[in-house]
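First the structure, then my questions, so here it is.
The complex appears here minus one protein chain, its other protein chains still in place.
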């Protein structure tokens, strides 16, 4: 649905990473982890297109004025990379934003008897927090968070507060292990006794590595993709990703904004 | 010159009319009445072009921080008519603006022995205040201010404080006389004994009427024109106005941004 | 103040009565269904499907979309479900909506165009056909049909013979003289012209030293192109007798009404639906409000009413 949202807060949580809380209508309170929103940065023509972001968190707050009736809010966690996100970071409490939400297909929560392994790279953590919040209700959850430097490892405390066991890895070794987060994931998988399921979001290279690990070990794995989007509602066909059986002769494209952004990794095409 | 200016205040002085004060470099302190500025409304591409505005006032203020050294400021008085002015009206103290100033050729102050008759229509008053401030130093000054309604008659108190005698006329009679300001001007001219000079700024129709009055009575008259401007520095040739001897066979265009915006009314082409 | 009478918003497009002049542009509104949540489909004049072809087409590799100053480029590559799946999967929805659906289509050869026209002719739910001639002619070295008057005329002639439904030809702006193209299509039997399709553009990623789009070039749309579209609609409207559908950067009711002044009988909303999925409905509503506020009783009185 389309609605106008009031910004409740917008704070820099790590250099270049911002967390924005904004009001949402009741229909959004039941958004699934992994669903996303499309934000119109401003009403002018620059930037022209909406920007897609994951839903970092959902909750309710009690506004001072409305007589103590609690209202839903949603949060996004975003990284300033270009024009649109730079403008978002200049917005303040009480500014208005035009949103489409919730969009797309979120994560499948699956059954309780598996250990849930969440893998996030940089701002890829954004949609995984809401997921973790749901998963901890039934399952043991571990988080593998990777980034280039310590500044790219976000909101670990929040995950820990949920009771999630967190492993971190940075490419420069400034926080946690030095190296790729997939190494920590592999070690955990080696130790693992029972069933497990993987959930991943992050740079495409990381997702590719995770998907290959999952395929080799035959572990169910869901990934959340990014894709350049114009509409977010399945109309422009801009956001597609190659499906499992895709080749230039027998093309098989999946629509990220409506069939995804979350896919079973086996549905998609990966490099070996 | 081009400089970045800090907004010191931006207030609505009448419905739809705003007055903005902003810092200016020392070189601007000596701007002539009638010169103008080009404002870059924001750094994005929408709006793309700078917007031209007259200089309403110049002065100095003493910033809290800089150890009591006084700094020049300039003011503009603007009417919200479209996209650019609407955006300007949302700016706040401490926001920055990119300016070109001072531009163009201002009013000639002339000799002391004439009565100075200033005619302003609506926001056309903007560049006339700074003019009046200079003229009252030597001459008797009268202001004839016209507008559609009382809301379009601006800053009369400021003019009165300078010792200017003010006549107002509105089309709907909501303030001053009911009718056109040129009628009050004509009446004054009928009474006038000694020499006089006219200075006018406002809608083109009003300037045309004033120019014709001045021509008929052989009174020196300067008018400040508006023109759609891209550059403000004489390069695009977008802002031209037909000169006195202009015809489609023998064209004679004057560049408003460099030869004007102030012209002797006799230099220009008018409808009878 | 007088009470504002409800203006007459209806127009007649080559025999199809429209409740108002607002249509949606091909490729920007899916097959209609995608927008049902955001637009009351019965609040707009008509909608146009994604471009259809005989066989399903998978389209281009990604990235397919890039934003540019005031516009966007797309290189979707005409991905579509193909005529068979259109009939089996999309037409049932069209039946449920009381708004004319127009099928946009293309081919790689003149025969394919004609075959598409005759296939679409059989579908009662399709109110009219819109021919996308901005496609390369695979039999003639890939020259785009829509950039050569003879090729365009051949396509139109062949389609004309294959259908009795109103035939709209959608013109490409990538030509020296759009009037020549318009006249060729008029002579060949078009019932209406729609313009403009996208301009060809390109974007480069400096740091990667690569084109942004996998396809290198793409179709340029959005508010940035409006001045070109408006000029072409005005030129064509003066030169042909056919009704014209104005397209290109229409974001709001003001834009839409400007196109009507330039000579358009109806308009299509394209890129705007990506930014605001409810754009088409909002534009129709705001047009009506503008007419009422300005005492214009009939939207038809604006068509070509520009004073030059």
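Residue numbering begins at 1 within each chain, and the chains themselves are lettered A, B and C in the order written.
Going forward, contacts are C-beta pairs under 8 Å (C-beta built on N, C-alpha and C of every residue); 3 or more make two chains touch, one makes a residue touch a chain.
In this text, all values refer to a predicted model and were calculated from it rather than measured experimentally.
The chain not shown here is in contact, across the full complex, with A, B, C.
Annotation: of A:46, A:75 or A:226, A:46 touches the absent chain (contact as defined above).
Mapped onto chain A, the interface with the missing chain covers residues 45-46.
Considering the complete assembly, chain B touches the hidden chain via residues 1-2, 40, 45-50, 98, 100, 227-231, 233-242, 251-253. In the full complex, chain C makes contact with the omitted chain through residues 68-71, 73, 147, 174-177, 199-204, 206, 208-211, 216-217, 220, 223-228, 230-231, 234, 249, 254, 257-258, 261-262, 305-308.
Following the convention adopted for this analysis, only the chains that are shown with their structure count from here on.
By the document's definition of touch, common neighbours of chain A and chain B comprise C.
Of the two chain pairs shown, B-C and A-C, the one joined by more C-beta contacts is A-C. Comparing mean CA positions across the assembly, the chain most remote from chain A is B. Look at where the CA atoms of chain A average out and do the same for chain B: the two points lie 55 Å apart. For the pair chain B and chain C, the distance between mean C-alpha positions equals 47 Å.
Shown for chain A are the residues that touch two or more other chains, namely 45-46. Residue positions of chain C with contacts to 2 or more other chains are 69-70.
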